[in-house]
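To start, the structure itself, in structure tokens.
Of the protein chains in this complex, one is absent; all others appear in place.
Here is chain A:
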Amino acid sequence: MLGKLLERPRGNGLCEELGIERQPAMALESDTNSDGGARAKRRRVDEQGIQSKEGAEAVLVVRISALPVDLRQRILTHLPLKDAIRTAALAQEWRDLWKSRWAHPTSCRDIRVLPDDIPSKVLRLLVESGPRRRLDCFSLVVDNKKLRPQHLKCFLAYAAECRVEGLHVELQHCKPDSNLTFHFPLSSRRLVHLSLRGINIGSTFYKGAQPFYALEVIYLDSVRIFPSTFKKLMALCPHVHTLDLRRCHCSKLLMAGSNLRSITIVECYGMVNLDLDAVAVP
């Protein structure tokens, strides 16, 4: 990568026209020369009258990070969620920036319904909080026995309307025979990352459902799902490459998917059928 950058022709019409001599980036030089040497060279060129253009690309390093926040956010709005998250690894200035890339009110919504909350009130606050804006992540964590299937449905419909790419739904202390159900086919079409905990996955709405081409990662923890539903779900997700099942009833679940690269099964009950022919070998 560095080599490529070095070879790239640096001249451009403007600079040649204006007689500005361009020079290799500082950072790249340091790779090949000793630090002192590189610096000395740069100083020498400066004295020849390059003025503020010195070490242009190396300075850019600091510069792209130093762009005003709104400009960096603007860059992030052109990126899919995954790439936006990766920019957090660039520098401190980028760490949490991706979370606010859709400007208002925030690109991630964390909803917690606590034991003393009234679910319908939390829900009303959410749906009346303004027009639906695109959201990166939606997380719903419920520790409340008063949550009704209708509430859950509305929360999830909200997430789908906001075209979320990352969805986390977690029901704490939910009984296995609870009628709180997650209907996968009603999810956002942009879903990339799905994480469910302590919830049942419903077996309806699969008929005629369109595939979720963006979906890549599925985490299921303490989730109940029928083998036949699981099969239908996987059939709707042709690009899933990572499947992570923990504390699930896995009996007779068939793990198959042409793009699956990683399958994790931890503390699950029952036998899992792994169809290796239908799993991509890394």
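The rule we apply is simple: contacts are C-beta pairs under 8 Å (C-beta built on N, C-alpha and C of every residue); 3 or more make two chains touch, one makes a residue touch a chain; residues count from 1.
Note that contacts and distances are computed from a predicted model.
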| item | value |
| --- | --- |
| Omitted chain, identified by the protein name its UniProt record gives, among "Putative exosome complex component RRP41", "Small ribosomal subunit protein uS9m", "SKP1-like protein" or "E3 ubiquitin ligase complex SCF subunit sconC" | "SKP1-like protein" |
| Selected from A:L97, A:L147 or A:V217 as touching the chain missing from the view | A:V217 |
| Hidden partner chain, touching residue among A:R109, A:H151, A:H193 or A:K232 | A:H193 |
| Missing-partner contacts on chain A, residue numbers | 1-2, 5, 10, 12, 14-15, 18, 20, 22, 25, 27, 30, 53, 56-61, 63-65, 67-68, 71, 74-83, 85-92, 95, 192-193, 216-217, 241-242, 262 |
